[in-house]
Structures are given as C-alpha cells and as structure tokens.
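With one protein chain withheld, the remaining protein chains of the complex are depicted in position.
Presenting chain A:
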Amino acid sequence: MDKFEKLTGIAAPMPLVNIDTDMIIPKRFLKSIKRTGFGVSLFDEMRYNRDGSEIPDFVLNMPQYRDAEILIAGDNFGCGSSREHAPWAIKDFGIKAIVSTSFADIFYNNCFKNGILPIVMPQDVVDVLMKDAEKGANARMTVDLENQTITTSDGESFAFEVDAFKKHCLMNGLDDIGLTMEKASAIDTFESKAAQERPWV
C-alpha cells in the first residue's frame, strides 16, 4: 500500500449530503475482477452524459478541479454498499484525502486499506474548508497526517483525530494481513479454546 504522510493539493468541494457508493461507482463497473482502472468511472452518472461526453458543471470536470487530490464532502459520505470499488475509484482518480462531518462505517475502513485518509471534522470546520475549496485551483490545502492537521490556503490550521493504529499503518504503508499473521499463535490458541467451548461452530 502507498504511504500517506503529507499532502498539499487542490481540494474539490462536493457539499451534497449522503453521497452513496452507487454515486461514487455505479454497479455496472463492479464486474471487473481487478482493483485498478476505476478512476475514469468515478462518479460516472454525475460526471458523464449517456453518450460519454462530460457534464461540464460537475465539479471534477471543471478545469480548476480536474487534478484535485482532496475532496471536501457533505455529511455521511460513502453510505450504502461495502464495495471497495468506491475507494479504488477515488484513489485511481488521484484523490488521497476526504473531509466530511461523517463517513459511513464500511467506507471509512475501506479508505485506510487503500492509502486514503478520511478526516472527520465538525460542521463549522467543514464549512470553512468548503469555502476554501470553492476558490479553485489556486487554493491548495495541506493535509499533514503526522501532526494531524489540515491547513487552508490562507494558512488557517485545524487539528483532526485519527485512530493511532490506522495512522501507523497509513504512514508506513503497512499490509495489515502481514501484521495479523504475526499473531498466528494467538489465533491458534483462540481456535483451540473455542473448539472446546463451542464445538458446534
């Protein structure tokens, strides 16, 4: 997994609430058996007309946001299905951090498995960041994971919370399956004990 340390980039504003995983990546793109190549289909139905032409007023089609690396989003971002194709598409597009007042649980976890940092901020901070993002390409924000801060183009800085273990994995690009496999003996012990206590499982 790619490491995430510090990022300075363009932030795109998407104030709509309840942006769901069907919006992020519609199901017709779920038939791939690969993890890559979804970026072009990110937000497909909001981004393209049926003939494949771009919808010009969709935020990521605007010239100033085409290279966005940060998304400032409305409440409850990523609700709906467990499809990891959603963070795959976001990452493949080039977005590495998302800020919202809340994220759906499964989507939030899926982000960390793919080198994406989801940041939860209170409404008043999201409002400030949204305004900053609306300035366009000249307004570059900085997300600093080590110091847990996000800084606007005006230099206004806000602290955010992140789980220490998730931060550690993200900063070091760790494969958590490898980490868990180091605990194989604890899993063996649990299985033997469970086999005694609940043999029907």
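The rule we apply is simple: a contact is a pair of C-beta atoms (placed from the backbone, for glycine too) under 8 Å apart; a residue touches a chain by one contact, two chains touch by 3 or more; residues count from 1.
Keep this in mind: contacts and distances are computed from a predicted model.
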item: Per UniProt record, name of the chain withheld from view ["Cysteine desulfurase family protein", "Signal recognition particle protein", "DNA polymerase V" or "3-isopropylmalate dehydratase large subunit"]; value: "3-isopropylmalate dehydratase large subunit"
item: Positions on chain A contacted by the hidden chain, ascending; value: 15-18, 20, 22-23, 26-28, 30-35, 45, 50, 74-76, 79-84, 87, 102-106, 109-110, 113-114, 123, 163-165, 176-177, 179-181, 183-184, 186-187, 190-191, 194, 198-201
